[in-house]
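Other chains dropped; remaining ones untouched in position.
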Amino acid sequence: MLTVYLAGQIHDDWRKQFKEKASALELPLTFVGPMENHDRSDNIGEEILGKQPNPVLKDEAASKFNNLRTQVLLNKSDVVIALFGEKYKQWNSAMDAATAIALQKPLILIRPESLHHPLKEISEKAQVTVETMDQALQALAYIFEDN
Amino acid sequence: MLTVYLAGQIHDDWRKQFKEKASALELPLTFVGPMENHDRSDNIGEEILGKQPNPVLKDEAASKFNNLRTQVLLNKSDVVIALFGEKYKQWNSAMDAATAIALQKPLILIRPESLHHPLKEISEKAQVTVETMDQALQALAYIFEDN
């Protein structure tokens, strides 16, 4: 049983799709990841700590709770998957990917070929770079594959 | 399932309250922490090793058993919560908080706003600083929150 952290953009339901595909393959995987409700993620600081003096401080407050969640769940993971998409080029996904590498946890990078240039250094540090969720699932399945 | 070490003052029953609140929220948490019986904590050295030559040595003996307990249980934890209160400004709570940070375990600091000045360096190293137990529970709940 492996725990997989699903880093990357939170603007569509790719994690839901990914989990369903993994479930169909009956892989012994548990998935964790960041808050996917974008508004909740942006507002969590003020929701817990109350109104902040300005937008920078609202962001800072939110990021503390988001980083708490990420740090706890990344520490628990055996593999990290980071998905980058055409539209959402989040720096915090790059941070999560680099943190995984520095912690010696293997990283699977999913990105469209069109992003190969700006992601080349992260790709080179990833254990595996693929273009689709299905390829990432094949990589995970290969870990468990009997002979 | 996460294990949470409850560091901080041991002069009231805040840990009991905290556990009850967590239980009401049905969070998958296990709590550990220091000896909360203050007399037992102060006397444990002499209770196990016998009468010591003077008060400093009585304290030294007690601190060994208290540190044994803390080290074992802190090593087992995923998150550390440290509560500081108006009346009890324990240095050993600061030590537990700093140890958690150095071990790369996320720290949630609970302190009244009135203590912001003397606790500013610890607060800045904590992953999250809040003022109430309810806010700390919201932070823990956020780790498990589904989307």
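Order as written gives the chain letters A and B; numbering starts at 1 within each chain.
Note that a residue touches a chain if its C-beta (ideal position, glycine included) is under 8 Å from a C-beta of that chain, and two chains touch if they have at least 3 such contacts.
In this text the structure is predicted, and so the values were computed from the model without any measurement.
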Discussion item. Since every chain shares one sequence and 2 appear in place, tell me the total number of copies in the complex.
Written reply: 8
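FYI, only the chains that are shown with their structure count from here on.
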Worksheet item: In angstrom, rounded to a whole number, how far apart do the mean CA points of chain A and chain B lie?
Response: 31
Worksheet entry | Parts of chain B lying in touch with chain A, wherever the complex brings them together | 2, 78-79, 104, 106, 108, 127-130, 135, 138-139, 142-143, 145, 147
Worksheet item: Contact residues on chain A for chain B in the complex?
Response: 35-37, 40, 44, 47-49, 64-65, 67-69, 71-73, 75-76
